[in-house]
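Just one protein chain is left out here, and the rest sit where they should.
By written order: A and B. Residues from 1 in each chain.
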Amino acid sequence: MIVTLLTDFGTRDYFVGAMKGALLSVNPEAQIVDITHDVAPHDVEEAAFTLLAAYETFPAGTVHVAVIDPGVGSARRAIVVEGAGQLFVGPDNGVFGHVYERLGRFRVFHVVKDRFFRESVSATFHGRDVFAPVAGALSTGTHPHSLGPEVSDFVRLPFAAPFQRDGSTLLATVIHVDRFGNCVTNVTPRDLGEETIARGVSLVVAGREIRTFRRFFADEGGATPEPFAVWGSAGLLEVAVFRDSAARVLGLGRGSEIEVQFTRAS
Amino acid sequence: MIVTLLTDFGTRDYFVGAMKGALLSVNPEAQIVDITHDVAPHDVEEAAFTLLAAYETFPAGTVHVAVIDPGVGSARRAIVVEGAGQLFVGPDNGVFGHVYERLGRFRVFHVVKDRFFRESVSATFHGRDVFAPVAGALSTGTHPHSLGPEVSDFVRLPFAAPFQRDGSTLLATVIHVDRFGNCVTNVTPRDLGEETIARGVSLVVAGREIRTFRRFFADEGGATPEPFAVWGSAGLLEVAVFRDSAARVLGLGRGSEIEVQFTRAS
Partner (left out) sequence: MIVTLLTDFGTRDYFVGAMKGALLSVNPEAQIVDITHDVAPHDVEEAAFTLLAAYETFPAGTVHVAVIDPGVGSARRAIVVEGAGQLFVGPDNGVFGHVYERLGRFRVFHVVKDRFFRESVSATFHGRDVFAPVAGALSTGTHPHSLGPEVSDFVRLPFAAPFQRDGSTLLATVIHVDRFGNCVTNVTPRDLGEETIARGVSLVVAGREIRTFRRFFADEGGATPEPFAVWGSAGLLEVAVFRDSAARVLGLGRGSEIEVQFTRAS
């Protein structure tokens, strides 16, 4: 069974290796797949975006472990999320916030049964002592409700979805800037609808209007330095500049607000 | 079945994770092996060298995926290469240029059958939507000729092999500078022949003659600062300086020309 790992542990230290060992000690047959271990330390939002953009490609039954856990050692809960045939294990701090929006229907369980943990649980390394062995158990077929009670007061992520201001404006937020400077928003095609998209959408970014939508990055007219909007490969609306950084050109960063203007069918 | 991955996606973003998921969705039993994801962005030649130096150690049946793809979204072709019992999947942009030279005998197929692609193919992320699922199919036994027609006008790489100027000189090219500054050329022992090598070979590099051949880097006389030639671990002629950077000392970089002078048996 496939188990993916997503952490901010970096790849220099022993942390990732120790997690993998703890997981394989529970399920030696687990097929471990690294998503990334280079999330900026404690950056829950970056991890949440990365998981959103990666998880859907995996087959049903996959267990995703996300350990970005600034609150380790405090009272924050360990949770398991079940949805669309996949499972997610990690701290209850919003790291699954974008996944919740995408899944729509899902259940969340508070992990309390410590017989699924490592024999001696350290106060500082729950990746190894809690999350990895719990993922190992899930990958062998343990059902989430064996781990603890279902809960409904889990932590969501602000700006996981755009806010509909009125009949012609969505207030969107930049949730990720990729290494090329492309600014990924929280807007999906579903938020606008095919018909609205077909009629045309424009953006207002930092007081500047963007009317150009492209089908892809190297599209016709690609060589112009004008910012444009594009449906990026994570399935989200992006703002980009051809061979330049939209974040730099437009002064955008994560959390920047973007207005999406459109007309509904009359 | 083993599937290796070689990309310029870096390890911070979701790209590698999403590719792995797409691959495992086609073949959940695939054994994924990362070669590297840290090729310099869009550096086809560096990727071509890395693949050359790594692929031969893998067992027959391995599928190698190389996604260094500055032309994604344009008309460049997706191809599969079959040779020496191994398979290679990627864009037709020269990334397999060194492999062609080493294989000698091989076949190239143009991948056109989109039923092997992901359901919805983005314009920007063929690693996930085309190459990963095609590799998944190949790793389950799909034959390359099921993917599209054989072609002969595939893109080769300049300087993949040295140029024989005359009976006593090869014009070689530096195809890689490693992180220690060792300069790897495109010359294999086969290009010279055992007897020629035994009689002695000298190099002319930037107007400077190098007569010293060493068996390995820490060889006798190792502590001298003189540049020397050595058969490196990629099976190619390298120029090195003991505990220093030959690239810096000699002012060499990728693409630098080196004359290899020798005498043939009379």
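Please note the rule applied: contacts are C-beta pairs under 8 Å (C-beta built on N, C-alpha and C of every residue); 3 or more make two chains touch, one makes a residue touch a chain.
Remember, it's a predicted structure, so these values are computed and weren't measured experimentally.
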item: Per the touch definition above, residue among B:Ala18, B:Val39 or B:Ala161 touching the missing chain; value: B:Val39
item: Residue among B:Phe58, B:Phe106 or B:Phe213 touching the omitted chain; value: B:Phe58
item: Residues of subunit A (touch criterion as defined above) contacting the omitted chain; value: 10-14, 16-22, 24-25, 28, 31-32, 34, 72-74, 118, 122-125, 128-129
item: Subunit B residues that touch the omitted chain in the full complex; value: 2, 4, 6, 11, 31, 33-39, 49-59, 62, 178-179, 215-219, 232-234
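The definition used in the following text is that only the chains that are shown with their structure count from here on.
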item: Centroid spacing, where centroids are CA-atom means, of subunit A and subunit B in whole angstrom; value: 34
